[in-house]
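Structure first, commentary second.
A single protein chain has been omitted from the complex, and every remaining protein chain is retained in its original position.
Take a look at chain A:
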Amino acid sequence: MDIFITALPTILKAMAMGAVPILLASLGELFSERGGLVNIGLEGIMAVGAFVGFAVAKVTGNLWMGLLVAMLAGIAVNMIYAFCTVTLCSDQVVTSMAINILAPAIALFGYNLFVGANPANATGEQMASIAIPGLSQIPFIGDALFNQTPVAYLAFLLVPCVAVFFSRFRAGLSFRSVGENPQAAETLGINVVRMKYVACVVCGALAAAGGAFLTLCYTPIYTDGIVMGRGFIALATLIFGRWNAFGVLAASLLFGFFDGTSVALQAQFQAAPIMFFKMIPYVFTIVALIFFGSRSAGPKASGKPYLREQR
């Protein structure tokens, strides 16, 4: 117990940091699924965002420029998915899996060109944390939760904004109707195809921002495989969070907590089988999906291709 209390501040810090990329990608997926599109290509989009953010920030010296261009790159990659699934009505799962293969290859190709030409490019820029006066001095939790990068604060602020958007704004309600019954939405004058493209734009931007967080705020390097399955975890947190922004936040934090706990246990019990501790966050994910994984709570038309003339 003493070990756990000693490690708690570090676990909480790891929780907050680890939750941000998952939260951003998961909120992006929320838009996508509310628009009726299951996009399991988050992993690939995050990889592109991580590389582009890293490279642009290094070249320009401007971290915000890195984040912005990373989001644009994420949108560009997700437009491939949007064109295939919305315009061509291809299978959403198969298409997004293709994105998961294509996008990291693009990122790695770019990285080899970028760093191969100049090895000094291997280490990029890193965003500094900003401590919130007063709150960051709270014992145990202050530094962990209130000494974050600006991107992390923005990610957490995005949660109530998204929740209000889907519950109070006409556009948010239109999104939801497209995800539930696009034919009915069309009869109400909602441009379903446009809505789906907008969903893809938001999903691409937020997933790429999640990836960029890894290279701009976590560690200033890019490596092949840096996303480490966070894109798939984001999908699980969306289901665990019941397609609700606050639910997604809670699920992301919970995953971050178990991730931080697994590291703390690895640090303290070196002689124990490390792989057991590494499994903890993923075991939690599976257990959560068993209990909360019913898709009945999700948008009814999610994953189904929309043919305007089809009844």
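In this text, a contact is a pair of C-beta atoms (placed from the backbone, for glycine too) under 8 Å apart; a residue touches a chain by one contact, two chains touch by 3 or more; residues count from 1.
We adopt the following convention: contacts and distances are computed from a predicted model.
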Please identify the absent chain by the protein name in its UniProt record; candidates are "Cell shape-determining protein MreC", "Acyl-CoA dehydrogenase family protein", "histidine kinase" or "BMP family ABC transporter substrate-binding protein".
"BMP family ABC transporter substrate-binding protein"
Selected residue (touches chain absent from view) among A:62, A:112 or A:191:
A:112
Touch rule applied to chain A and the missing chain gives residues 3, 6-7, 9-10, 13-14, 17-18, 80, 83-84, 88-91, 94-95, 98-99, 101-102, 105-106, 108-109, 111-112, 115-116, 119-120, 122-123, 126, 214, 218-221, 223-226, 228, 259-260, 263-264, 266-268, 270-272, 274-275, 278, 305, 307, 309-310
